[in-house]
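Comments concern the structure below.
Here the complex is missing one protein chain, while the rest keep their positions.
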Amino acid sequence: MSNATRAIKEWARTAKDEFNQLDGVQGDGDLGVTVELMAEALDKAAEQTTDLKTWLMVGGALVRRQAPSTMGVLLSFALNAAGRFLPEGAESSAETWGVIQQQMIEEIKKRGGAELGDRTVLDAFIPASAAYRQHILAGDSLPLALEKATLAAREGAESTKSILPKTGRSRWVGDRVIGEVDGGAWLCYKVYQTLSHFFTSP
Amino acid sequence: MSNATRAIKEWARTAKDEFNQLDGVQGDGDLGVTVELMAEALDKAAEQTTDLKTWLMVGGALVRRQAPSTMGVLLSFALNAAGRFLPEGAESSAETWGVIQQQMIEEIKKRGGAELGDRTVLDAFIPASAAYRQHILAGDSLPLALEKATLAAREGAESTKSILPKTGRSRWVGDRVIGEVDGGAWLCYKVYQTLSHFFTSP
Amino acid sequence: MNEAGVCMKKILNDAHQFVDESLDGILLAHSDVLHRVEGDPRAIVRQDAPVQGKVAIATGGGYGHLPTFLGYVGQGLVDGACVGNVFSSPSADAMLAVTRAIDGGSGVLYLYGNYFGDSMNFDLAAEMAADEGIQVETVRVADDVASASLAERQKRRGVAGIFYGYKIAGACADTGASLAEVKETTELALNNVRTMGMGFSPCTIPASGKPTFDIAEDEIEIGIGIHGEPGIARQKTGTAKELVAQLLTPLVEELELSAEDEVSVLVNGMGSTPLEELYIAYREVHQWLFDKKIHVDRPFVGAYATSLEMAGFSLSIFKLNDSFKKYLHAPARTPFVKL
Partner (left out) sequence: MNEAGVCMKKILNDAHQFVDESLDGILLAHSDVLHRVEGDPRAIVRQDAPVQGKVAIATGGGYGHLPTFLGYVGQGLVDGACVGNVFSSPSADAMLAVTRAIDGGSGVLYLYGNYFGDSMNFDLAAEMAADEGIQVETVRVADDVASASLAERQKRRGVAGIFYGYKIAGACADTGASLAEVKETTELALNNVRTMGMGFSPCTIPASGKPTFDIAEDEIEIGIGIHGEPGIARQKTGTAKELVAQLLTPLVEELELSAEDEVSVLVNGMGSTPLEELYIAYREVHQWLFDKKIHVDRPFVGAYATSLEMAGFSLSIFKLNDSFKKYLHAPARTPFVKL
């Protein structure tokens, strides 16, 4: 797991400016910083444990402490909810990761009150998670499922270009954001993409 | 007289930026504002009186009140000194103006403690006044004397380009000013030039 | 510019240490009044906390708004503040640490600006505090009229009007009022506070190294938030009189001010707008209200809620009654704010 988190951490460093800029269109321009801090926290958690459930709990707490912005707290809640859901000693598997994604989405909806189409991270996460599960259920390989999830995430993220924000800071911006993707949604796509590359050619 | 002061006032408006910039090289960049305020004060004095002595006294006081920066106070002292020197009812004449210039220079030296070669207004004023007197004494016309004084002022102002400042704010700047004329000296040249144009083609 | 951001022309050693080194400086300079909670460098409380028997006020938010939030910790205002990264919410853990350190047995009021991230974290902290038997109530400041319609007032952002929230809550708590009373009084006061601001130029978050937004040489952003979030319009700049009228009109309308009403006014600079200019704005505010026979009881002009070196200003109006006035006039003193 720590190899995957390290890959994400390395990617996050290079992507900081892009996300600050995306967030600046509708928010306060700090999403890149948050992304970097979240990736560091998750990698730190992976160094502390190899147990999946523990990693989700520790990672959630570290993200909450080190990157407590909207995206960070939602991710923290989501990781902890998934961690609580998993049975003790649960093994990492393609199926388990499908469950984790589902739990995370439910928790983000619950805590943030947003739905599909509200111009948030969910607009990429929901279709990506659905595509992933569908391909795993169909017996496809993890790399293939991740590739398809990445495609779905990208499509979902792109779709936010034409959505008016209903929640979060972007609520205030009105139609000035039209034409730009939502930063959180784009982040979701990029994380799937990074993982997809990692599992295709680790 | 008020026609001449109006000409200077009009010129001063157009020259503000140039003098702010010159002053900015070695000082605080406000000389253009001072020039404008001084010119307005002198014009206001000319509207109040046609008597030369009174104009020098009133003009000095107005400059002191409205433009009390270094250049302004020195001019104010200088005008008042010249006014005090003139006898009651003194008529404006080429000779009288020669005396006024001399008195002004003496007062600026006395109050400011600077001499020729200290990179101040005096580096233009002293040679210009000398040239003016010389030509008036030689029986030349006022326009010709002013033309020669203008040439001398310009040469004197240009000479400040290679002088290190010894007084005023510019003292602190060291050799960074080398290559730029002193703002006060350039102002002196420009006033002679404006008057010269005015008396050539009023 | 290098990674550490040294070439940003900021006083800075390392962009990632910006908040912690700045806090170090504050704690070193003001150790007579301020105190770090053991084990959490982002949780800062007054030296004499907990004040036994007094309702404690906790606040917090992202860094970069000094004197908001931390600068209001002291006598007559708030008891503790937790500090996030620049423009980012503090963690619920820091909030809990502050809560524990300031509770003097009478409960804690959470008083902070209405932002999603902060709300989620403060709510989580309140849950954790409740588990430990500490009574917590919450008041979210939502004074920025530009950020949502009146119908959706609870969705508005909290901006400079939080100053009045602190002042009233702090003075009310000092009278020995109960947690419920402090909460109610603060809410009542904030119902009478409205703010709107405009931004002239952006600021640069040290860790990002880029301006928070782009804006043309002659344009300003109306209704900007204190993180540089976009407002409701961009336009060419105008005279002081025009700008003040533009900000003031919606505030006065919503508060339904009329002749003989009494208000306090806060002319808040966002960071780099000089005091000299803020007083030109105050002159316009005063004249505008004077013409409508609205009386200014106590004006505040200066930097009360900033956005690093952003240029711009906001106007807040607080419609007064006698009880608010009493609290407003009570003394208050912190290292940053002395009333």
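Labels A, B and C are assigned to the chains in the order they are written; within every chain, residues are numbered from 1.
By definition in this document, contacts are C-beta pairs under 8 Å (C-beta built on N, C-alpha and C of every residue); 3 or more make two chains touch, one makes a residue touch a chain.
Because the structure is predicted, anything quoted here is derived from the model rather than measured.
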{"item": "Neighbouring displayed chains - absent chain, whole complex", "value": "B, C"}
{"item": "Selected residue (touches chain absent from view) among C:220, C:248 or C:294", "value": "C:220"}
{"item": "Option touching the unshown chain, where B:70, B:129 or B:193 are the choices", "value": "B:70"}
{"item": "Sole residue of C:28, C:151 or C:259 that reaches the chain not shown, by the stated touch rule", "value": "C:28"}
{"item": "Residues in subunit C touching the chain absent from view", "value": "1, 4, 6-7, 9-14, 18, 21-26, 28-29, 63-64, 66-67, 71, 200-201, 217-218, 220, 236-241, 243, 271-284, 286, 299, 301, 303, 306, 308-309, 311, 313, 336, 338"}
{"item": "Positions on subunit B where the hidden chain makes contact", "value": "16-17, 20-21, 24, 26-30, 32-34, 37, 64-70, 72-74, 77, 111-112, 167-169, 171-174, 176"}
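Here is the rule we go by: only the chains that are shown with their structure count from here on.
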{"item": "Centroid distance [mean C-alpha coordinates] between subunit C and subunit B, Å", "value": "53"}
{"item": "Rounded Å distance, subunit A centre to subunit B centre (Cα mean)", "value": "72"}
{"item": "For subunit A paired with subunit C, centre-to-centre distance based on mean C-alpha positions, whole Å", "value": "32"}
{"item": "For subunit B, residues that touch 2 or more chains besides their own", "value": "none"}
{"item": "Sites on subunit C at which at least two other chains make contact", "value": "none"}
